[in-house]
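Below: the structure, in structure tokens.
As you look at this complex, bear in mind that one protein chain is not there, while each of the others sits in place.
Labels run A, B and C following the written order; every chain starts at residue 1.
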Amino acid sequence: MQGVLGAFREIDSAVEAIEDLKKERFGDITVFTPTPRHEFEHVMAHGPSKVRIFTLIFGLAGVTFGYWIPVWISDYWPLVVGGKAIATWVPFTILGFEVMVLVGGLATVFAMFALAHIPRLTMTVGYDARFSGAHFGVWVVTDPDRADDAMTVLKKHGAEEVRRER
Amino acid sequence: MATTATPLPGGQRPNIPSAAVRFPAIKTYDQVDREIAGTLGPSLGWFGALGIAILCMLIGATAWTYQIHEGLGAAGYQPPVMWGVYIVTFVFWVGIGHAGTLISAILYLFRAGFRTSIYRASEAMTVFAVMTAGLFPILHLGRPWKFFWLIPYPNWRLIWPNPKSPLVWDVFAILTYLTISSTFLYIGLIPDIAILRDREKNPIRKAILSQLSLGWRNSDREWRHFTRAYLFLAAFATPLVLSVHSVVSFDFAMALTPGWHATIFPPYFVAGAIFSGIGMVFTIAIPLRKAFKLEHYITLNDLDAAAKLCLFTSSVVGLAYLTEFQVAWMSGNRFEQDYFWNRVFGQWAWAAWIMLICNVVLPLSLWSQKLRRNPAWLFILSLFINLGMWFERFVIVVPSLSHEFEPWQWGTYRPTWVDYSILLGSFGWFFMWFLLFIKQLPVMAMAEIKEVILPPMRRRRDFSHDLTQGVVDPDETGATH
Amino acid sequence: MSQDTKKPGVKRREFLKVLGATSAAVAAAGCSEETGKLIPYLVSPDQTVPGVSTYYATTCRECSAACGLIAETRDGRAIKLEGNPDHPVNHGALCARGQSALQGLYNPDRFRSPMVNEGGAWKVITWDDAITRLSQGITQTRGANRAGGAVFINQHESGSFPRFLDTWLAGFGMPPHLSVDFESDAAAIEANRRTYGVAWPSLSFKDAKIIVSFGADFLDSWGANVPQQLDFADARARLDGAPRFVYIGPRRSLTGLNADEWIACKPGGELAIANALAGKGSIQQAATDAGVDQAALQALATELAANKPALVLSGVSGESALDVALAVAAINQASGAVGVTIKPAQPLTGFEGIAHTDQLLGAVERMRAGQVSVAFVRGVNPAYHLPKASNFADAFAKVPLRVSFSSFPDETTELCNLIIPDLHSLESWGDAEPIRGTIALQQPVMDPVFPTNSKTIPVAPGTADVLIQVAKKDATVASKFAAPDYRATLIAGFPGGAQALGAALPKGLAAGTIPARTLAAAPAVAPKTTSIASTQGEFFLITYPSPLLGDGRGANKPWLQELPDPVTKVSWSSWIEIHPETAQRLGIDRGDILEVKTANGTVRAPAFPYLGVHKDAIAIPFGRGHRAAHAMPMFDPKTHTVGEVQWGYGRYARDLGINAFDLLPVGTHAAGGFIWTATKASVSKTGDNEALPSTEGSARQHGRGIAQAVNAADLNKPGAGEGGEAKEALPGDASHAFLPGLRSPVAADAQGDLGAPTAADQGKNKGLYREDDIRGMAKRRWAMTIDLARCTGCSACITACNAENNVPTVGAFWQNATIYADQKPGFNITRGREMTWIRLERYFEGNPDGKFGQDFETRFVPMLCQHCGNAPCEPVCPVYATYHAPDGLNVQVYNRCVGTRYCSNNCPYKVRYFNWFGYGEVDRKQYAFPEPLNWQLNPDVTVRGKGVMEKCSFCVQRIREAENRATLEHRELQPDEFTVACAQGCPSRAITFGDAADPNWTVAQLANDKRAYHVFEELNTYTAVVYLKKVNHPAAGATAPRA
Partner (left out) sequence: MTQRRKWTAIPGLLALAIGAAMLSAYSGASSSQHHSPVQPINFPHPVHVQKLGMNCLYCHNAANKSMDPGLPAVSTCIGCHNIIGPDRPASDLGPKRHSVELDKLYKFADVAGMGAGMGANAKPIPWVRIHKLPEYVHFPHTRHVNAGVTCQTCHGQIQKMDRVYQFASLNMGWCVSCHVNGYSAKEGLQAAGYAPPDSGANAAAAPATVATGERKKARYDCANCHY
């Protein structure tokens, strides 16, 4: 995979650069930004994250499991304590809730990992240490012949540095 | 670099959550990285503090070893007071934990701006506090080496714990809380670790950091899912924090004991927990901002806001105290009435009054804005709050047990050196972790601070509608071409 | 036990050791533990089945009453003592002291072999050597022609032994022995002899219309207290026509606390009152002399006149003791008591032939004069009992040969120069005649605990056997002692010989009389009556034998040390009783160390403000304050080696509290008895204060209705307890709620046959559940009733429980933590860490302001696990370590317990006890059963380890045993087939145990009594323990306070 990387100091110029690249039908664009900014969300125009679905499903699974454990335990070896019913669902709500949070929460995290492709074993091309600091990076995947156009676009918008990578 | 907060023009108090004025003295992303990453280098004072913390922890550990060998009799238990300092301290630490989650999760949902600068520290505080609290239920067992019997795991005896017991609820609640809050902390840390990674020169540290950062690249895709997941975690943590201390309060509320058997306990405990937590946040954050020269991050506005929260929870707690007495009074229940009379005018009056003064009377000072914006006072007050909240739990646990139904078995309670050493040890253990944390990882969420300060712009944006006009100076944003 | 079980001898004992060790293993130990060795018998004894108890009937020797015992032995070890139901004296009841005989038998400080003192150093010798030395010594004395000067002081006992002993002594030309019992009431005996011609007529409380006691503590230690208590309880439990009980004396003893009315005269005032009641002297005069309320006295006089026959008793121990006793006898005769309530026809022969203190003092004087050539001491401890004023030690030292047959290293033994330890009564043969016409046999229930160190003597011999050996060595005497051993001698002397004896042994009883010893009154010193009036001091000093430790013999038994005094609830310490009003006046608080000074000595002990002592008097119990003659280091289980002699009466008694005898002058009254109330004393504060080791929390029940009472008058209202306004008369009457409440839920799955609902359960009677509840009701519901009208607070149930359930004692000063922790006797008790599964709460009613007044009432409540049907402790346990068993028990599973102690927090009755230290773990210094005390441990009950909760189990092991027996015999359990330890041990039959779900059991009927109530019924715990209200008999006009 090869392409062009532009490092910007200012957010607005980076945004404009992306807009132009999109106009010129450049393909797969990735933005590296030290902090999440709405400007990029708008310009990249991704759909909503899928994490929510995992959260919902596993949350429900969790609460079910959380109810099931105590009920099964109490029923497995029925001992009367304090004259209470064998399976007392009211207090088991507590366990149900806790397990829901546990399972749902962890599921959310793992879903995020999966969707965001982290942890990643290698830092792929295109990343630059500056992008965690004060720079915004725009990485365009292009075939070599269009690379120069991309570079010009980026330069035009005042990229601090523009370089090809492969 | 800017070392002191620059006062705002006009001197009035701008509480407007505008990015422009959130951190007036923070101008650029570089500054954020530089200043916060700059706090990481170990200092002599830090080593000293760490040494003391470890020493205290060792004292506690020794006392515990001795107690395990000798039997619980080494501690000051005095039937009918079967629970003592350990359970008191357990509830105390769980309570401390709560403020962290409140600030990082609940205030996140409420978009309360002042959380940004203090939430990392308090979230860390939560994790370590819960780690400390988690020790005590094990520590107070008669046979601590059997603690895992409380966990439902398949075994060849074919027997299981009793899911009707509040103590089993505790196990679930505390474990869940520990897991979720530490995950929450770690997730929040990932981008900042990435920052450190990229700034790091030393190859070994760099290697470790890049492990921890899980190869975070700040790409838009990562940010997209990250922010969403973070939101959901916060959404989970919010009810969790309420449930955990309710469950802890069930340990008491579910019992028959006069002074415990009260429906008011869950809200009362949660309020108390948050109250004590805020106290601990002050105790930690105020010295921190001074030592790390971060006054322009944890601004007076932030302290002010936190102090209001503190005042609010304090009055909730105070109300709860009064309600308890009123319920006992109107219940017509001889046992309850005897007990509560004994609590305030009987053998335990001293403890009860410490509690009332520290938790209800002193915080009233926060009605004054001057004091709210006076870090020194907040710090002193926070120490009193910690004391008071420890005694609140003491008053709940010990006097109730010492004055139950059976007059023949009325007694008293006197801890021994073992109890005290282990109490001390718990503080050592907590601060050991916290001190290690603040020098290894950023005590503030750099990425999030970047999020709320002005991004570098080429073109000057028009802030004329904003009363903080002129704060943003194009020459300083470095947008010069 | 027939002697063939003796064959295995030493090796057998090896086997026992192993058993002892294993049964002392601990609940806390893991599952995969070191599997031990299995040591078989060499020759298996017939009679015994391994793992099944064998029971032997024998006789108790702890006091003069000679009650009948049933000793439970398991695999050759005695593990429990119970009363012999067939015995004419105690009818199966047994007091705490009797039950504790086991801890004398297994006392770790018992001498393991004979010892000799050579040049001030003690050295162990073999049995042969000991016997040789003894006979040599005697031969020398005879050679020197001084045998006539011998003195043999023997613990008083009835039966053949005294005569045997006299014969032996006579054989060597020695005078008859002195048979000493310090607790016996010389005055009463003398008066009885003069009036009725017998030392001790049997008393019948049942037949009395009114009971009056002049300081006669017939429930503590006066006379034969077990039969007296049983009879008293029977009398008082009658719901109509129960006799009122009036107690006259300066201190309210346990007996006094059971009285309906207390007339608190000042010490010495009894005579005036007795005379007045006897018709000599006016009531008014008596009232002023005795310092009591004239109206009360007048009322009593009229009452006595109205209610005949009365039973009036005198147990005064002052200079006027004999006169009071005689006056009382007159009263009895006047009210026609003789033959009805006082039966000279059936005398308790145990009290015949007791040598009184004046005779003992006579002997001491002869020692001092150097006339005594050889002195033998057996089971008596004059060095402790005789006041320092008598300088016994010096006098004793003048005797060249001082032989002790004592089993324990007591004060006197330490002064001797030859020790030939006697066997314990449970290891040796003997007999007694507790009541004329009945012979009670005493047989060894097991082999001697300690092996002999001699080749030629296979089994350690008892004193009697030793004497026979000695006799055999002497040609002139040998002829008189042909029999090989004492057993043979007994058989020879037994009416009907071996045959009859063999037949009698199983029940331990036979008809017949034992010829009394022909007693020439031993020379006595003239009574040295010191007038108490003449002594200095602002307070009368009352000293009295402790109801538990007696005159001090009990002090080396941890059970008795730990057992809270029934009156003050103090254990492991001495105390000084002083009236709260006086205490307030002198600014004395509970636990302040007071210094009590008399002309004869000074002691320091903590103060105990007590409502029941005259405001001009202080009271101190005997029993503690044992000291070694030379300074001995405090006992330390770490450095202590097995068999090392613990002088000063052993590790549990030494340097513990004070010896009240030190304060007394050497005074004997007209009957020759020792005067206990002999002097005044002055009291001063020392300034320091120590917490009294007491189990008492609050002495008042704050109107919580734990101990409820009802006046006899209300009780007899027609239809009391059957609803309507009669309910008002019986507050808390809840009998309507009982049987349902006493049903017990079982899990939906039936848990074996127990789940099968009885007919009563079809549709209704679901106990605490809705009728459509899925849970069935169990067939059984083990339950208990406790009749407070019978309970006298004697605390025997506690000892019974300790013995049955391996409950550890925790009060010894070394049973505490090691680092920076007080090593103080009773520390754990002070901390409220006592372990006794059943406790006796003693609540005072009335006289709230603590002013000196006579109208306060005492209520005793045995409090144990209530086995709630709806138990608060159960749901809170995280690991199901406590739960509700299908047969209605609230079960505690030690090996599952992790020790959260939540159950105890949630128990309204506070009857759960936690193992703060490894009391049950052999290798710990807190270990409560040092070898061989652990031989007593009940193999059926787990010994609890460190960090687990324990509590009353309703003797589940006995339930299982009964069930096993029933299944073995292919039958159902029979009603009242068995009972639990406390119920069995209760000398006044206050406790009844059984299946409340089956109306054929007594308990089911009692639970519906109109006096029945639950403690804290409002908590809906549905307890299985039902209390029956105490019944008060207030004086006419007065009403007893009620809670």
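Definition applied: contacts are C-beta pairs under 8 Å (C-beta built on N, C-alpha and C of every residue); 3 or more make two chains touch, one makes a residue touch a chain.
Just so we're clear, the structure is a prediction, and the values are computed from it rather than from any experiment.
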Options C:A928, C:V941 or C:A990, residue touching the unrepresented chain: C:V941
Full-complex contact with the absent chain, from C:Q443, C:S953 or C:N1032: C:S953
Residue among B:Q67, B:S210 or B:N342 touching the omitted chain: B:S210
Listed residues C:A885, C:V898, C:M949 or C:A1004, member touching the removed chain: C:A885
Subunit B, residues in touch with the chain not shown (by the definition above): 153-159, 207, 210-211, 214
Interface residues of subunit C (partner: the chain not displayed): 11, 14-15, 22-23, 25-27, 29-33, 35-44, 49-52, 751-752, 754, 880, 883, 885-886, 889, 891, 893-896, 940-943, 953, 956-957, 960, 964, 967-968
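Here, only the chains that are shown with their structure count from here on.
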Chain contact graph, described as a line, ring, star, complete graph or other shape: complete
Subunit A-subunit C separation of Cα centroids, rounded to whole Å: 80
Centre-of-Cα separation between subunit C and subunit B, whole angstrom: 59
Subunit C residues counted as touching two or more neighbouring chains: 872, 875, 877, 880
Contacts with two or more other chains, residues of subunit A listed in rising order: 77, 81-82, 84
Subunit C contact footprint on subunit B (complex, rising order): 66, 70-74, 77-80, 82-83, 137, 140-143, 146-147, 149-150, 159-162, 164-168, 171, 251, 254-257, 334-335, 338, 401, 404-411, 416-417
Of all residues in subunit A, those that touch subunit C in their complex: 77-86
Subunit B residues within the subunit A interface of the complex: 28-30, 33, 152, 158-164, 168-169, 172-173, 175-176, 179-180, 183, 187, 190-191, 194-195, 197-199, 210, 214-229, 232-233, 236-237, 239-240, 243, 247, 250, 447-448, 450-451, 455-459, 478-479, 481
